[in-house]
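All protein chains but one are shown in place.
When the chains are written out, they are named A and B in that same order, and each has its own residue count from 1.
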Amino acid sequence: MSNQLPAIVLLLTLLAAPLCSMMRNGDHAWKLAVSSAWLSVVAAFALLQQVWGGYEISYHMGGWPPPWGIEVRIDELSALVLVLVTLFGSIVLSALRESLRPIMRSHRHSLYYTTFLLCMASLIGITITGDAFNVFVFLEISSLSTYALIARGRDRRALTASFRYLIMGTIGATFILIAIGFIYMVTGTLNMADLAERLPAHADNRVVQASFAFFTIGIALKVAVFPLHYWLPNSYTYAPKATTAFLAATATKVSLYVMIRFVFDVYGIEFSFQQMQLGLLLVPLSIAGFLIASLTAVFQNDVKRLLAWSSVAQLSYMVLGLGLLNIDGLTASITHMFNHAMIKAGLFLALAAMIYRVESSKLSDLAGIGRTMPYTTAAFVILGLGLIGVPLTAGFVSKWYLISAALEKDWLWLAVLLIASSLMAVVYIGKIIDAAYFKPVSASHAQVKEVPPIILIPCWTFALLTIYFGIDTRLSAGLAGRVAQTLLGVGS
Amino acid sequence: MTAPTLLLLCVLIPLLGGVFLALQGKSPNTRDTISLVTGVALFAAVLGLYPAVLAGESPLLILAEPIKGLPISLQVEPLGLLFATVASGLWILTTIYGMGYMRGNKETHQTRFFLCFAISIAAAMGIAFAGNLFTLFLFYEMLTICTYPLVTHKGNEDARRGGRIYLGILMFTSIGFLLFATLWTYNLAGTLDFRAGGILQDHVTPTTALILLTLFAFGTGKAALMPFHRWLPAAMVAPTPVSALLHAVAVVKAGVFTILKVTIYIFGIDLIAETGAGEIALWVATFTLTVASLVALTKNNLKARLAYSTIGQLSYVVVGAMLANAAGIIGATMQIAMHAMGKITLFFCAGAIYVATHKTDISDMRGLGYKMPFTFAAFFIGSISIIGLPPMGGSWAKWHLLLGSIEATQWIIVGALLLSSLLNIAYLIPVAARAFYMTPEQKAAPGPIAEAPMLCVVPLCITASGTLLLFIFGDALNHLVTLIPLRAELP
Partner (left out) sequence: MFTGLFNYWVVIIIMMSGLYVVMSSSNLIKKIIGLNIFQTAVFILFISMGKISGGTAPILAEGITAYSNPLPHVLILTAIVVGVATTALGLAIAVRVHEAYGSVDEIEIAAIDAADFDQETPAKPAEDTTS
């Protein structure tokens, strides 16, 4: 049983998806979806426990040995991402039923859960597969389900946002397909471990270099690296509320994982950073990204859009950590991937709870919500502090590593810029807190009540996790540190 | 009980007390009992740490390690112990006073008030016993955040504006400067532990040291160096017990305490003396202490005047730290204790006057001394201590600070200190003098004595006599202060 876990963790959600679609009753579908999702969380933790300490699992699908068969490969990094996707996805899914009620009739719910599960399953697939082509296929499945999820937003602008994302996403994914085709042409293999072994011999081959360029652009689109973030703010703003929580937590993070996998493992650091000088591309772009995005966030009056822009900024931090190419930087990237997923999911979920009652996410409509919905707002504030990076929250740990990484390079100016960006986060989170607690409740929203526990509990779960991972960081930063050492090939 | 357990208790007791308070919120009597018991227990725990420290030990307790090489740890050393003693001892008095004040004024949300209060004290204890700069920073931020609801307690527009300034300045300086300086230090020295003789020796150039120490000085917004002093007057919208304990003792003292810790245990006074790293901070502090006294003269609102007086007095500590010699450090450390005792007396008095008469302006207090003799007598005693005249405790601190600046041959600073003392006289003595020697504007018949409730008056009498005791037993305090290891012991 336990050595079949790599298949089980994927199949649970992948099989539950079509089953859900056959159910007419939304409630039953929800129960099935939630239980399969939580079972996959258990499986993910079991896998994490198996690889804990730097081990690897290689599972051969259908018993075919690699490089002929498809290999599932799980190391600590993929196990962490697996936990991220399943755990945060499941928490959001638990709150989803209640927040879907206002936007669609209940017999449609089951289809929505199907899409959600498909998205989750494909993200799991991307994480664990050891086959480059599989990455593309799962990436496309996740993207397609994401477009569908976004398009269900209440506002008709959700449709255009989704369409725009579809165009950009498909171009990005096709670029990745081209890249995979090119390296297959040169090496004749698609197994990632095999590729990693064979590629260094072809480092001077133009085809490999072109493939790297295609891959970088394609995945940068998916990660929303500035200036390819164009699709993100609108998609997050107009998608159904709870869905945004899921997408913000997982989709971009998994893309980032793919980026790390390919850049560090498949192409290899020497090729990526010394021959192709990826650092020179990523560092300036991400610096521009977090400055511009933070600044834009400060001037938003719609909280959803504000948080979406803040996501762009936070993703830039992660990419910056990669580009710095030292242990602290990479640790920061991976830790922040996990922490930010948790924090942003929580924030969007808390915001979804507010929208559930207030039916708007404009700052002016959220005035005084700290008094009408005290528990939701309190959770939002804790998570907001995490986003800023206040000590004893998870956000602090990752920022600490990131600034350390900048200082390690003797880039004082970068440390100053990072702190400036954190201060902008203080301003935009402060704006929300200010509205929530210090503006009078407008008459039309005076009757707003607290949300039902089924939404409130997930919000608070995220809030408490944020504090927990600010204190006990064995799972986040501890693991990330080990992974960073392995990826950079120093010590262990 | 071993010393590490006691250390943990020092942080946990107020937290647990706070939780009990929150659960038992309904009955005011139960609540006050819990507050009081917590306060006494905490004070006992702090006192329990003295044997170990007097024996020259410094017990260490590691709580967690969120970032590799940077544990959250607690450790006792004389300076921290002194701060903890002052804060926890005065907490008991403030609790008693707070009961009288809050009931006398029929304030709302009393449970929230006492809960936040308890958490603030826990944070202050954490600052006092922080084992490294990282832990100190954690508790520093915690203190900022959990005192915020106390500042905005009244919930009106004024309170909110005050709260916004309070949070804005403290967060901005701590994230913008203090965190940055901390990270930089970690990057340079590879550790953030507090060590005798400092950790930065051999790791910095004079210019870096100058920038770094200046960042620390401004980053510690709670030390209220100009131009980051605006939060302190703004925070005076809080109920008086808050102003008394937090903005005369815990919060502001946490600020100067941080600066002292940094100068002694991160830089080491020798390094500062050699490189002149303290220059900028020293002159800013000198400027602040003079100008703040001048501003205090112009304030008619009693609490505002006291707030500016606090700003000035805090700068004495910074000056003492930046002088970077033994006398300066001793003076600065003593100033923490002496000023705390003196200023809390003055704030208690201001609160008592408010409870009894609802007067806040100094000009309205003419002739009030006959109605409230104890309060104004205490105010007078407290003033003397703040000014630094014998036979009150404050004189020891000023004495050592003067010695320190003479030793450093900083004649301008000697002059500034003397001038500031004169200004102190000019803005503090008239308050008591008006009350006793001027007749009120309306010729009301001199009524009977109408003091504030006993619960308010007794604590302020205790603290007033405390300033006297500190003078008499200054030697014992001196002994504790000289235990602070200023230099690394030779192996």
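Assume a residue touches a chain if its C-beta (ideal position, glycine included) is under 8 Å from a C-beta of that chain, and two chains touch if they have at least 3 such contacts.
Quantities reported herein were computed from a predicted structural model and do not represent experimental measurements.
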Shown chains that the omitted chain touches within the full complex: A
Option touching the unshown chain, where A:Phe163, A:Tyr375 or A:Tyr468 are the choices: A:Phe163
Contacting the left-out chain in the complete assembly, out of A:Leu15, A:Ile171 or A:Ala288: A:Ile171
Residue touching the undisplayed chain, where the options are A:Gly89, A:Gly130 or A:Pro233: A:Pro233
Contact with the hidden chain (one of A:Tyr184, A:Tyr375, A:Trp411 or A:Tyr468): A:Tyr184
Interface residues of chain A (partner: the chain not displayed): 133, 136-137, 140-141, 144, 147-148, 151, 156-157, 159-160, 162-163, 166-167, 170-171, 174, 177-178, 181, 184-185, 190, 230, 233-234, 296, 299-300, 302, 305
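Heads up, the rule we're going with is that only the chains that are shown with their structure count from here on.
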Inter-centroid spacing, chain B versus chain A (mean Cα positions, whole Å): 44
List of chain A residues in touch with chain B within their complex: 385, 388, 390-392, 397, 400-401, 403-404, 407-408, 412, 415-416, 419-420, 422-423, 426, 430, 434, 438, 470-473, 477-478, 481
Of chain B, residues touching chain A in the complex: 64-68, 72, 137-138, 141-142, 145, 160, 164, 167-168, 171-172, 175-176, 179-180, 183-184, 186-187
